[in-house]
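One chain of protein is taken out of this complex; the other chains stay put.
Labels for the chains are A and B, by order of writing; each one numbers its residues from 1.
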Amino acid sequence: MPETRNSGNGSNGNGIRVGVYVCHCGTNIAGTIDVKAVSEYAAGVPGVVVSRDYKYMCSDPGQALIQQDVREYDLNRVVVASCSPLLHEPTFRRAIDRAGLNPFLLQMVNIREHDSWVHLDKQAATAKAKDLIRAAVRRVALHKPLQKRRVPINPNVLVVGGGIAGIHAALTLAEAGKHVYLVEREPTIGGHMAKFDKTFPTLDCAACILTPKMTTVGSHPRITLWTYSEVMKVSGYVGNYRVQVKRKPRYIIEDLCLGCQECITACVYKEGKTPDEFNLGLSKRKPVYLPFPQAVPQKVVIDPETCIEFKSRKCKKTCVEACGERQAIDFTQKETLEEIDVGAVVLATGFRSFDAARNAYYGYGRYRNVYTSLEVERLINAAGPTGGEIVLRDGKRPQAVGIVHCVGSRDANTNRWCSKVCCMYSLKLAHLIKERTGAEVYNFYIDMRTPGKGYEEFYDRLLDEGVHFVRGRVAEVSDWAARSSEEGKLIIRVEDTLAAFVRRIPVDMVVLSVGLEPQADAQAVRRMFNISCSSEGWFLERHPKLAPVSTFTEGVYIAGACQGPKDIPDSVAQAGAAAAEAMALIDSQFVELEPYTAFITEEECSGCKSCIPLCPYQAISFAEEKKRAAINEVLCKGCGTCVAACPSGSIHQNFFEDEEIFEEIEGVLAYA
Amino acid sequence: MRNRQLSPPPVPRGAFEPRIVAFFCNWCTYLAADLAGTSRMKYAPNVRVVRLMCSGRVDPQFVLDAFAQGADGVLIGGCHPGDCHYQEGNYKTLRRYHLLKRVLREMGIEEDRFRLEWISAAEADRLRIAVNDMVEKVRALGPLDLTPKAEEIQEEVTV
Partner (left out) sequence: MKYAYYPGCSLRGTGRAYEESLLAVFRSLEIEAQELDDWNCCGATTYLSVDELTSYALAARNLALAERERMDIIAPCAACYLVLNKTQRYIRDYPDIKTVVSRALTAIGLEYRDRVRVRHPLDVFLNDIGVKAIAAKVVKPLKGLKVAPYYGCQIVRPYATFDDQRNPTTMDRLLEACGATVIPYTLKTRCCGGSQKGTLPEVGLDLIRYLITEAQKNGADVIATVCPLCQFNLECFQKEASGQLRDAQFRRDPLSIPVLYFTQLMALALGAPGVTIGMERSLVPIEPVLAAKEIAYA
């Protein structure tokens, strides 16, 4: 089984007996580094009792090799030179643990990602491997047997964001018996999906499939639904997060409001004057309003910016009158701060649409009949501002409509990525517009991206329905006419790349298929939860292929469009996955934390207090009676900043002791 | 224009090979180095990485010890300001770095031998460029020889 084995130089006199294992990783390492020479060299380093090289150390036989040696050679330290510790440190720690050796008596050496994969000069790569292993052997001699800390896990879960992903995650968790806090910024849950009319490719009514889930969330005994609320602060660690949530005042006592909406009818404003956010400004609402008819919770909201009572304190308050005995309106309501303890967090904060005004050449904001796709969704929706009629601003039906794909996406000037859903929703809009208005519909696309189940078939259907497809990126939407037939129209100028000429197509209405972007406050949110964002601003998953819903911060999961543009089925799938992973964490009852904590050797502490303000987690306190600093092991996250700062050297860090690091430094620099 | 150099420049035989010790933080720079590996980027083999959980763990003594033990250069890699996995560790690193640079200057250690880079987990290319650049700069400075300065100081303190 073993490839080569070298008798080591023998223990170094301190009773330290090290086993060194050099992995070939097939040809990944062995192709560049002379693994046999390295293993032979390691055998000669003081303290090394046995040194081997093997094809795949992480495999079962590879691990068995180590375990056998631990027993046979009475090893008390192990060095594995292979891939990145971020990949297999846990694997090898478990392996030696099973052989009866404390898992922290292992040091891994990265000779793949940091060596064989990045250097062309084989001699230099081999020399580097030797240096690194020599350093590891010197360092591992000082490793102490450490114990992972076990902390109990709070079984509650926080879900941030009440769109379809957040809703699905919350329901899955609640059904499994967990208590869920669902925090949503808007006065109602439902997210973007609540605004859609139909969903592709089945043309299911969005509200019909969404509202049952919303209602279940609203009435589920294990879900605490806090709408019109935002997370303000997060502290703690996996299994034990303390979260501060700000609840904004609706000026309505939620428990008393029946959602009858008499107050809205009775409001002194005879008609709405404020642009309605849900209808994207296409209609107006009153200061007291219900976001949309199927809002959950079915409670009204009063907007203090536009309500007369807040401005002048002299309103007749006909709303209060209309509410009558229920007395659900309370103008004195204040914002409250709630603190909750949860074990895991699922972030499902969704996306933001690309602001079409950024592409000035498409005329959004300049020409009245240029709409964004979301605005057209509201027009199409029967509960929308036009009662489901697709009409121009002057109320007339359009005779020709142009749908422009990739607005803001696939563009070096704005967003480079493809937003994944726009081709499909553009096809959906094309179908609905043609069906309702009989207009000539043109779709202007770069590529037609229809990868899901039933998507390509939906596209075929559109081709049969007589929708025109022009392959070309629209260069400009303008209103200047080159001939009389173009007067009064919006002209779309585009190169028809399949027909190989530039076309001017006059239409009445232009629909801009805007792409998806991260939310405006994504950076602020991710800092609060201590996760990272990718360079484009989406929340960063632990691994793009194998771990799409977990993050590098244990206990924090991500689901839905906040992780990257995706459609509803994928958002729901991710939400289920995130819920499952959160459940797995919670059901294991205890979480084991890395023991990389700092500790103070009391006798050596001089009481100078330099360390105290350095800790961002306030883990260091000053014990007045003893006049010494003390570290709370539970709060310490193991960054080591205080360790480096302590003038007397009385603070130490487990696994990253000064002595260990010095040995490593001196080890890499000592000559072979 | 992007740096199109995909491999480090060939070095003539017998040229001085700088030895550089690097302290990379676990969450950003170490990950970036891993990413450089999985992407099969190529850079100079002169760097030896010591992994720490946070760049804030870098004790100035580590840097001094590295130079004392024969390193020709020391590189610290951490997260961008504001992105530290432990909130603020990298700010402490920044402070220490500036002070330490002054001290090193007094000891005759040139500026280019001690470098601090903010490299996030996704910035593998930045790492490659930083390593190659530093190796060349240190190569141009030659091996670090502290003996003359040590003798100078010895003379000063000898009564």
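Just so we're on the same page, contacts are C-beta pairs under 8 Å (C-beta built on N, C-alpha and C of every residue); 3 or more make two chains touch, one makes a residue touch a chain.
Bear in mind the structure is a predicted one, so any value in this text is a computation, not a measurement.
Put simply, the missing chain touches A once the whole complex is considered.
Check A:258, A:360 or A:584 against the missing chain and you find that the one touching it is A:360.
Remark: the omitted chain is touched by one listed residue; of A:262, A:479 or A:521 this is A:479. One chain is missing from the display, and on subunit A it is touched by residues 360-361, 478-484.
Everything below uses one rule, namely that only the chains that are shown with their structure count from here on.
Note on chain placement: the centre of subunit A and the centre of subunit B lie 32 Å apart, centres being C-alpha means. Subunit A contributes residues 84-86, 110, 112-115, 117-121, 124-125, 127-128, 131-132, 135, 527, 530, 532, 534-535, 540, 552, 596, 614, 616-617, 637-641, 643-645, 653, 656, 658, 661-662, 664-666, 668-670 to its touches with subunit B in the complex.
Within the complex formed with subunit A, the residues of subunit B that make contact are 7, 17, 19, 21, 26-27, 30-31, 33-34, 36-38, 40-45, 48-54, 56-62, 65-66, 69-71, 82-83, 85-89, 92, 96, 120-122.
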